[in-house]
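Here the complex is missing one protein chain, while the rest keep their positions.
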């Protein structure tokens, strides 16, 4: 039987944009999922640091994976809205997004995301609302 | 002398992630800038439609370009926070992001973004806060 | 037969907190509803201007009234999330909140709100997500 982590790693490989950004599953905690994304040349913004859109993408994916982790890979869900605060630029190394479902309702799930750099400094935070869809 | 649009097109080519996503400058209005992004296979999410992170990236870039359009390419600015609401999935064609600075303060700029699909249906909306940085 | 405006004015009088803040229905446009709130001594914050929580309350109510205007007073709905940007302090006179439903889906409604002062200066903006509930 596959582990939850193996399931999520397989899921990752089926999502073109997550693969294109090089996202990886780093950890599946008791109630959290952590993804990473390595800063590459093509992920930089005009200031030469990680583009805020990449950060938003990884945060969004981390909540999506937290839903898959809790409800199974087959559970359909769509982002209703996404809000990210940026604290520190990521100029090298990895971005880590640790997502936790703080609301897991019948229709609406809300994920809280903490964003870290390689030194475990808090680089940002997000609150992301998903709607669970009928199978 | 270069047109404002040429300036923005040149700026686009200096931003690796915008280029990687294939963003284009579509229009510079009186007080708005519109960018586009064509749906490619590698920009899809698990449901096969445009990844919400791409939408967030284009919305963020559109506000950044509206700041450059108003304040000049050299003006430094950083995203403080970004909020996107998703209404409709983009399953083919282009995403358009039309950004307008609704607040243009000494330190803080706020951009309002309307997101459209090829049929000019409203696919989402965003409010994005930037901080202007010292040169 | 009652006008839409009379309906909304009656609705207002049934909502204790809106009444407590002194909110009024100012205008029902083709696709928008505008509410007002007069700055009183007890609505001030530590800086002596209108408390941001009052602004959020009026913005939230304006979207709720735009839903009632479009779907009828009996339509049940609950705020999923609320996001307000503040541009200018309101130090006297009225706050106006003009709400428009930019997404009116089967389950989710999203209202865009523009906040004005007495001089029609843009004092803030909001994006607010509601869920329509079964009757």
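Order as written gives the chain letters A, B and C; numbering starts at 1 within each chain.
The definition used in the following text is that a contact is a pair of C-beta atoms (placed from the backbone, for glycine too) under 8 Å apart; a residue touches a chain by one contact, two chains touch by 3 or more.
Note that this is a predicted model, so its numbers are computed, not measured.
Student: Using the document's definition of touch, tell me which of A:44, A:64 or A:83 contacts the absent chain.
Tutor: Touching the chain that is not displayed is residue A:83.
Student: Spell out the interface residues on subunit C facing the chain that's missing from view.
Tutor: Against the missing chain, subunit C presents residues 11, 14-21, 41-47, 51-54, 56-58, 60-61, 64, 76, 78-86, 89.
Student: What residue numbers in subunit A mark contact with the hidden partner chain?
Tutor: Spelled out for subunit A, the touching residues are 83, 85, 87, 102-103, 105, 110, 112, 122, 125-127, 129.
Student: Quickly run down the residues of subunit B that touch the omitted chain.
Tutor: 80-81, 83, 107-108, 127, 129, 131
Here is the rule we use: only the chains that are shown with their structure count from here on.
Student: Find the chain most remote from subunit C, comparing centres computed as mean CA coordinates.
Tutor: A
Student: Would you kindly tell me how far, in whole Å, the mean C-alpha position of subunit B lies from that of subunit A?
Tutor: It comes to 21 Å between the two C-alpha centres.
Student: Go ahead and note the Å separation of the Cα centroids belonging to subunit A and subunit C.
Tutor: That gives a centre separation of 33 Å.
Student: Taking each chain's centre as the mean position of its Cα atoms, how many Å separate subunit B from subunit C?
Tutor: Each chain's C-alpha centroid was found; their separation is 28 Å.
Student: Using the touch definition from the top, which residues of subunit C touch two or more other chains?
Tutor: In subunit C, the residues touching two or more other chains are 83, 127, 129.
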